[in-house]
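Only one protein chain is missing from this complex, and each of the others stays in its spot.
Moving on, here comes subunit A:
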Amino acid sequence: MTEAPSYYKSPTVAGYPDVSYEEKARLFDEVKSDIRFSDYLYGCYECGICVAACPSARFYDFSPRRVAQAAAREDVELVYQQMQEDIWECSQCFSCLRCPRGNNPGGIITIMREVAINNGLASAKEALEGYSRIIYKIMSTGTQVSPDMLQPDAFPDWGPETGDVSNNLDLWRRALPSETLHTTSTGWDVSDKTLVELYLIWLHTGALDMIADVDTSLHSILQDVMEERLEEEGIEL
């Protein structure tokens, strides 16, 4: 098969580039080669329990069952379409794990997302727009949600209390009785030694490299931060 069947959206409508069947097959092979793939997929009864339990299926044109089916049938075209359209709607709650067959559609989606990132797919770039600060925070500080993120302009729909927190941030943080929580730019106080170890993990496992194709500027900033810190510690990579 060299062309997608007519029941898929045409690439111009779908908003992402079509690629050759061979390229789609290569991407699917990358999904299948993940060590977790055979733990996550056992075929599909097509019973729909996963869809009934899925919050994203209620809200989006999304179906965890189709993800499991496409993977089980090795439907290369549909898997590619899902990697470009569907996978970022999943809320990763794993309600789909109530599957009587033991499938883990949420887990399959985790793998598909990683492959989408590693290959710089359009869906991955689009999904991560607006998310750079979060990735920067977690990879550079080791804590994900910092108190100073609670700005009323970022969360206008969270009510006036967000403004109260923002206006009183330093004072309210200093009123916390736990010694590690007086911070405002990180969730808790993280030691320098811990950060160095974390940076080494990101670098040695290739996790930092994953960002290179989807957000080049974020990648270079993080690389600078990490290499500078490691250099200060006298660690050669």
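Rule of thumb we're sticking to: contacts are C-beta pairs under 8 Å (C-beta built on N, C-alpha and C of every residue); 3 or more make two chains touch, one makes a residue touch a chain; residues count from 1.
Keep in mind that, in the parts below, contacts and distances are computed from a predicted model.
Of the options "Heterodisulfide reductase subunit B", "Thiolase domain-containing protein", "ArsR family transcriptional regulator" or "ABC transporter permease subunit", which is the UniProt protein name for the chain that has been left out of view?
Missing chain, per its UniProt entry: "Heterodisulfide reductase subunit B".
Pick from A:19, A:51, A:127 or A:221: which residue touches the chain that isn't shown?
Only one listed residue reaches the unshown chain, and that is A:127.
Even though one chain is hidden, which residues of subunit A still touch it in the full complex?
5, 7-9, 34-39, 41-43, 53, 55-56, 58-61, 72-75, 78, 81, 88, 91-95, 97-98, 102, 110, 113-114, 116-117, 124, 127-128, 130-131, 134-135, 138-139, 142-147, 149-150, 155, 157-159, 161-162, 164-165, 171-182, 187-191, 193-194, 197-198, 200-202, 204-207, 210-211, 214
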